[in-house]
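One chain of protein is taken out of this complex; the other chains stay put.
So, chain A:
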Amino acid sequence: MSASAVFILDVKGKPLISRNYKGDVAMSKIEHFMPLLVQREEEGALAPLLSHGEVHFLWIKHSNLYLVATTSKNANASLVYSFLYKTIEVFCEYFKELEEESIRDNFVIVYELLDELMDFGFPQTTDSKILQEYITQQSNKLETGKSRVPPTVTNAVSWRSEGIKYKKNEVFIDVIESVNLLVNANGSVLLSEIVGTIKLKVFLSGMPELEAKGQFKKQSVANGVEIAVPVPSDADSPRFKTSVGSAKYVPERNVVIWSIKSFPGGKEYLMRAHFGLPSVEKEEVEGRPPIGVKFEIPYFTVSGIQVRYMKIIEKSGYQALPWVRYITQSGDYQLRTS
């Protein structure tokens, strides 16, 4: 149903660590992975699923690591990808960053985690909070011995331990919306959508039930605005004039980045940029990539959603404080130029 083995490879395709779960696919098959990847990349047909004969590699890339699951069976692909991403999530919880260095520094724990995350190719305990209860980095928890047992895995509710206590019972609610926008060259909006997430950071004792009610209702300031205007790759001698903020030419990306710290609503700003172009015309025509915009608007939600109330229902009926924060971020915000 799922993976036969999971590998973590470095950027050159060399296995850093591996765990064989089922033993039905030879571990040496992983050697085919990198050549296959390179080949497909050259063909321009790189897909997250590569096959070498009977063996299929489902892989994802994280920073400069490849996480590869091998299988020869009819696995559930989305389950495997979900699992691989979950694995990254768990590792990041443990090591903050998941990269070659952190794997090398933590072989034991990584191996233990791989052992716990999956059993015989089927995902097991994948919640990092629970895992952290019994796969610990410190070796000083020795003396407790048998009495120290993580009860959570065996609970009916596997995602929360019993007997959690906080001095202050607080809930932090982040309402984050990201705006995806696609605008035509002639300015008409092709697609606009808001992807909203509500994130909770919960410091509540016991096992409360939470109930939030949001409501849509209907001058704000955007912070850290960054506008990336693509320019031809052979442009030179840039000169800028901006009414506000600063502009910078980034030749590696072939863009001019205009950053504005704070952009109040209803305002209009202007940037003028001059570039020199070589007089010789290139054979190939370059496409004109879209203009990208990044920004963040605090205390504001585009959809106008507001958290009306947060009910915290717990047996003991303690007082708890909910804190709410609203942020709107730019999602995939593209203005086509051609």
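Definition applied: a contact is a pair of C-beta atoms (placed from the backbone, for glycine too) under 8 Å apart; a residue touches a chain by one contact, two chains touch by 3 or more; residues count from 1.
Just so it is clear, contacts and distances are computed from a predicted model.
Its record in UniProt calls the unshown chain "AP-3 complex subunit beta", which is the match among "serine C-palmitoyltransferase", "Integrator complex subunit 9", "AP-3 complex subunit beta" or "Myotubularin-related protein 12". Although one chain is not drawn, the whole complex shows that of A:I164, A:L191 or A:L277 it is A:L191 that touches it. Considering A:L79, A:V221 or A:I257, the position touching the chain not shown turns out to be A:L79 (whole complex). Contact with the omitted chain, checked across A:V11, A:V108 or A:I164, is made by A:V108.
Panel shows chain A; residues 1, 15-18, 20, 22-24, 26-28, 44-49, 51, 54, 56, 58, 60, 71-79, 81-85, 104-105, 107-108, 110-112, 115, 119-120, 122-124, 126, 139, 141-142, 144-146, 148-150, 153-154, 156, 158, 180, 182, 184-185, 190-191, 193, 195, 209, 284-290, 311, 313, 315, 317, 319, 332, 334, 336, 338 of it touch the chain omitted from the view.
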